[in-house]
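In what follows, a single structure is set out as structure tokens and then discussed.
Yeah, one chain of the complex is gone here, protein chain that is, but the others are all in their spots.
Just so it is clear, A and B label the chains in written order, and each chain counts residues from 1 on its own.
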Amino acid sequence: MNKRKLRDIIGTNLMRIATLFISLLFFLILILLIYRSALVLGTHSIIDVLFSSIWNPDNGQFGLAAVLIDTILVTGIALLVAIPISLLSAVYIVEYAPLKLRRTIRPFIDVLAGVPSVVYGLCAFLFLAPFVKDIVAPWFGVQSTGLCIFSAAIILSIMVFPIIISLCIESFDAIPISLKEASLSIGATKWETVKKVVFRASAPNIMAAILLGFGRAFGETIAVNMVIGGTIRLPSSIFNPGETLASLIASKYGELMSIPLHESALMLVALILFIVVLLFYFLGFLLLRRAKKRWSY
Amino acid sequence: MIASVCIVLGSLIIIFGLVIMNGASSLTLEMITQTPTLTPPGSPPGGGILNAIVGSLLLALPATAFASLIGISIALFLQTDFLHPAVSNTIRFMLDVLWGIPSIIYGIFCLMIMIYIGMSSSLIVGMIALTMLEIPIITRCMDESIKMVPIGLREGSYSLGSTKFETAVRVVRRQAFPGILAGILLGLGRGIGDAASILFTAGFSNRIPTSIFDSTAALPTMIYNLYSTPLGQSKAFAAAFILLIIVLVVSVLSRLLTRRFKKHIIK
Partner (left out) sequence: MSMESYQIETKNLNVHYHKNHVLKNVDIKIPAKQLTAVIGPSGCGKTTLLKSFNRLLEIQEEVKIEGQILVDGENILDRKGSEIPDIRKKMGLLSQKPYPLPMSIRDNVAYGLRIHSTKNKGEIEKTVEHCLQEVGLWNEVKDRLHDPASRLSVGQQQRLCLARAIAVQPEVLLCDEPTSALDPISAQQIEKLLLKLKKEYTVVLVTHTLRQAKRVADYVIFLYFGMVIEQGTADEFFNNPKNPETKAYLSGEIS
């Protein structure tokens, strides 16, 4: 066997091993989470865990309802704010902004996508929270420490902007100018063209961007943990403190590491996170495939 | 519409501005060249954040190196020349999921293994966690740019008698090089900034680690630990400032290198 062939075989097998390794890692993580959650699921029914709002580990109560509601609120509000603003910004940047502005904004947004969550959390803690406490909450007639669901949602939406915007910009840019010309030449206005042609042609990519944004918002641990207040109780308003699934793990892990049952509960939370992300990505994959077939240009 | 852009830009400028303003003032020479000193409780923590700076570098650089090696192997292997498309697309999906899950799951995973083996939180465990975190990111980025290599190029190489492996390594890699580089930088940026995965795995220490089995501080964990203590906030901001600089450098480098290497690729 000559040197060349040997190199070829070794090289190809190394690649094969690396690929195998990462595939195994995927399943290993999943299996480990399931295995470790088994303990708490053995003694508590899943219905109890999901629908009870009493979290008292020392009493053996692991109700996640409050946490689930908080997670939905935080993620929902964040996306509700981020999606329209990001879409409109992307449209403006690609279709309406003068060339110079466009060139300076794009790198800026890319940089912002790379800012670590801790930094967002730090700024949110020191500036957003007091702002909410002193101005926003009183405006709604509510008292708040500022460390609440609302603050977490707002900082999350800021974190999600760069993701959705940069993906949308890429997508809008990729639309051939002749397609837009085809619409304009019939006498459509620029905005009509954006609504009916640009958005439609980019629909699959916009969906992908939103899914990615959802993933980021849903799974964000650190920044949310720093401003959400860490209370596990059913919220009566969005200015109450709370805890999301992800931030719960960060908050409680130190305390509960030693007791297997408690740790198992947290593993269950991690498992839920993993499965939700998995499901959403799968949903996204299916939707994208279908949309690509329907709206290709 | 313009309002939207203003909101986005405004909020992002505010964040940048805050970090820069507060961070710059805390960023004395002492801050970056000294490790924290022990001071009586109640007085501001003394010393600097050198332990965190060094710790972050020691964690992230090797992790990125390993993740890149593994990543490029996987990315090249995912081409249709080696694997059936259904298989490679499934693997791509798994990589996407691994990219999308919260990084704390990597922390937990490594923590479990760490406890099972009997190790304690240390540099090496943190490195492993970061490597796992970075692999999906780096791999998918490389994969996307490799996908864009025109098939004619590969066919040309095969028709000259090259094997799949040789084509992958010599032709494809060169053509996709800018994208590959961008992927590595993206992974590095993520690795340095991530707190959740190393929170439990790398531990914390006021000293610079001397062996890979030492606990170590890192910039993100330092911020996380100190942000709520009024006296520690200057350190937190200094750390945040440094992180921002690193992010900026990585981003600028990524653009420059991509532009420079684009000369060599064929359209």
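Here, a residue touches a chain if its C-beta (ideal position, glycine included) is under 8 Å from a C-beta of that chain, and two chains touch if they have at least 3 such contacts.
Here the structure is a predicted model, which is why all the values come from computation and not from measurement.
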Item to complete: Quick one: jot down which shown chains the absent chain touches.
Response: A
Worksheet item: Among the options A:6, A:46, A:182 or A:283, which residue touches the chain absent from this view?
Response: A:182
Discussion item. Could you pull out which residues of chain A are in touch with the chain that's been left out?
Written reply: 99, 176-189, 192, 196-197, 200-201, 294-297
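The criterion applied here is as follows: only the chains that are shown with their structure count from here on.
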Worksheet item: Okay, in this complex, where on chain B does chain A touch?
Response: 1-2, 4-5, 7-9, 11-12, 14-15, 18-19, 70, 73-74, 76-78, 82-83, 91, 93-98, 100-105, 108-109, 112, 132, 135-136, 139, 163-166, 168-169, 186, 189-190, 192-196, 199-200, 220, 223-224, 227-228, 233, 236-237, 240, 243-244, 247-248, 250-251, 255
Discussion item. Please output the residues of chain A touching chain B within their complex, sorted ascending.
Written reply: 7-8, 11-12, 14-19, 21-23, 25-26, 28-29, 32-33, 36, 84-86, 88-89, 91-93, 96-97, 105, 107-112, 114-123, 125-127, 158, 161-162, 165, 212, 215, 219-222, 226, 246, 249-250, 253-254, 267, 270, 273-274, 277-278, 281-282, 285
